[in-house]
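Sharing a structure with you now.
Here the complex is missing a single protein chain, while all its other protein chains stay put.
So, chain A:
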Amino acid sequence: MALILRNAHVIDPACGLDGVLDVRIAGERIERVGERLEGGDSDDQLDLTGCCLVPGLVDMHVHLREPGYEHKEDIESGTRAAAVGGFTAVCSMPNTDPVSDSASVIEFVLSRARAAGHCRVHPCGAMTKGERGEILSEMGDMVAHGAVAFTDDGRGVQSAGMMRRVMDYGKMFGKVFMSHCQDEDLVGDGQVNEGVASTKLGLLGWPAAGEELQIARDIRLAELTGARLHIQHVSTARGVELVRAAKARGIPVTCEATVHHLFLTEDDLDGTYDTNLKVNPPLRTAADAAALVEGLVDKTIDAIVTDHAPHAAWEKAREFELAPFGMTGLESSLALVISKLVRPGTISYARMVELMSIRPREILGVDSISITAGSPADVTVFDPNLTWTLGRDGYQSKAENCGFAGTELTGRAVDVFVSGRPTLADGAIC
């Protein structure tokens, strides 16, 4: 028995599709794509008139919090949030407890993800043991057990020598090194962007240079070692410029931007001390956000991510300096990108698919997904005209620390398939 998805606006720039088509899914794979496909008597059919169908979305920067911080989120709730947000895969960060710096933790994450079944989980391993920046982690063993990339996300590797060792040793495994760029000596206990926000709010500043110095350092190290480098959550105009210049010189570097750094600025903190807006790196200036958008358009920025960082409500209900960094995003990012970038005409749906599906998979080196016969049937269907209010009906995530709560959005995932199996059907978790 097969399933025919009918009359969807299929958008897949990887294979040049941008029109109303039918897609036939048989088993775990796409069997055929074409106009008005004929179906068998036993085929299920789903009319998707008015909806867009794209290769399954991937969020390459997500904190699932399990093991260790299940009170914030666990793999089941995090992947459920991913499914309702339209994702067929997420890349989990290793700053768990214990840190994902060994094959056993990688295996644990994968086994929990398989049990939950809401989306694929691609686990990242830590570059260094315990993310302490001192000793190389067993990268080879982790790759053998399913790690797709390496990062010490949550903190930067402080020693340039150690970062070089990570790249020099780890490059034999062919994986990308994802760098959280934060010079701890310069950033210290910085809470908000150093500038207007830190001056007005009386909070310690997190200077843009504290990010840019490590971006420049790691680019130079990628050039030195030949390792593939991916800059995580770039947040400053000069950071984008550094990546742009490196790409022009042919250095193997990519980068990502989060939805909150694209659509929020330090001005949104004014007078509120809203801990939901406390993120790392901090919300920057309007000029920085504009530079990020420019980077999306000219392809300097390769991926849009959420850096989904769930926290319990009581953890965020603190004085700003005591609250943890991070906001959630899995359930809102697709709609935010549609509402704030695609509908205003800044980028096309095709570019959105590149940023949220095609390029992340290329960077991670995981199975490519496209709307063609033979591809795994990982598919996201969204209604581009559906309007809704974020948070009004609650969240699938355990956490509610979303800085966009209450925002009126347009566009929402309605159906999601992973290996041909529905994980979201008509907006409801399967």
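By definition in this document, a contact is a pair of C-beta atoms (placed from the backbone, for glycine too) under 8 Å apart; a residue touches a chain by one contact, two chains touch by 3 or more; residues count from 1.
Definition applied: contacts and distances are computed from a predicted model.
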{"item": "Listed names \"Cytochrome P450\", \"Sarcosine oxidase subunit delta\", \"Polyamine ABC transporter permease\" or \"Aspartate carbamoyltransferase\", matching UniProt entry of the absent chain", "value": "\"Aspartate carbamoyltransferase\""}
{"item": "Option from A:Arg6, A:Arg155, A:Lys200 or A:Lys247 whose C-beta touches the chain left out", "value": "A:Lys200"}
{"item": "Sites on chain A contacted by the missing partner chain, in the whole complex", "value": "194-196, 198-205, 207, 271-273, 314, 317-322"}
